[in-house]
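Got a structure for you, questions after.
Part of the complex only, each chain left as placed.
Chain naming follows the written order as A, B and C, and within any one chain the residues start at number 1.
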């Protein structure tokens, strides 16, 4: 048997709050998704004005980051034409996201969940994801 | 042109809080999904212990209730063998839910969103959905 | 943060061995799937002669049992026409299985994974699933 540590709903709310605060600062209403370490959704918020299409994208970014233990922008680099992971973006029915904004949540060296942000540019999404994680880490 | 009234993220949080309170009372950790009147997800929470399979079911119940302007248990009755809507449960790739726990949120006669609850029995899910709406209506 | 106990690959192999032994006894080559408590696949074997269609059915039975913390035959009873969960069988893109043969693996009161068996009659599938769990429990 294995023993796993994962985010609970209170952790998920703290991550969402951190994301929302940064999204407000940069003035971009975001879709914010939090999954557990197995990629299953724990919590989600679409801020007023967040993009409808970004709901699923945010969930899939969080799923990818948690499940693959890798930030989605790293997949973006590795999957450019000519690079080794080229073509991975259509895997798992297109759920595997290679666009920035999905980041694993790592505590004590173990992936305990994932966060996915979508509605801004990939750089903005990524910025908000990291800000959320910083906010969460400061509460531990 | 049409003018539409819909739930915002603060309304969604009030609905989730109402659902969570009732779920705590009956001792069943729930998946709670809130959509706007177009069936698009606004907010979601899986309480600690809520079922993984119920994440998608809760979202699809809320989608069905908002989009079809009908509680999912009403579809349950109308889709029994020999009834007019028989077979509707597999529509939309299985997203159209006919199991109780999805209820449209109606304000001033207009559907402004949907709530979907899953993890308990259909009767428990439905009870929590109505409790959430009562809690929300009391705040208007 | 939550702490979760789940099956590891050695546990999964013991469960598969238990299933195989019982399948051999009754003379029905089976598809055997083991998931963790989040419904994600850990191990799978299709015995020589097992049904091709049963590969996915076995995986989805294990997913349902683990994710919903409920044996699939219990859903079968609850989803008959006129019963409360009628129509649930097409949920989650049809992944939610209500046919017997999916059973949660419970250790010390907690669901730590799921097993799904398919290729025989539902009664045979269920029998093999329970035999696998008995075999596993005897090794703990």
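Note that a contact is a pair of C-beta atoms (placed from the backbone, for glycine too) under 8 Å apart; a residue touches a chain by one contact, two chains touch by 3 or more.
Fair warning: this is a prediction, and the values are worked out from it, not measured in the lab.
Chemist: Once every copy is counted, not just the 3 shown, what does the total come to?
Modeler: Whole-complex copy count for this file comes out at 4.
Here is the rule we use: only the chains that are shown with their structure count from here on.
Chemist: Once you find the CA centre of chain A and the CA centre of chain C, what distance in Å lies between them?
Modeler: A distance of 31 Å separates the two centres.
Chemist: For chain A versus chain B, what separation do you get between their C-alpha means, in angstrom?
Modeler: Taking the average C-alpha coordinate of chain A and of chain B, the gap between them is 25 Å.
Chemist: Please compute the C-alpha centroid of chain B, do the same for chain C, then give the distance between them in whole Å.
Modeler: 29
Chemist: Check each residue of chain B and list the ones that touch at least two other chains.
Modeler: 48, 52
Chemist: Which of the residues in chain A end up touching chain C in this complex?
Modeler: Residues in contact with chain C: 1-8, 11, 36, 38-40, 107, 112.
Chemist: What residues on chain C touch chain B, complex-wise?
Modeler: 2, 38-39, 63-64, 66-69, 81-82, 84-94, 96
Chemist: Which residues, counting only chain B, touch chain A once they are in their complex?
Modeler: Per the touch definition, chain B meets chain A at residues 8-9, 12, 38, 40-48, 52, 55.
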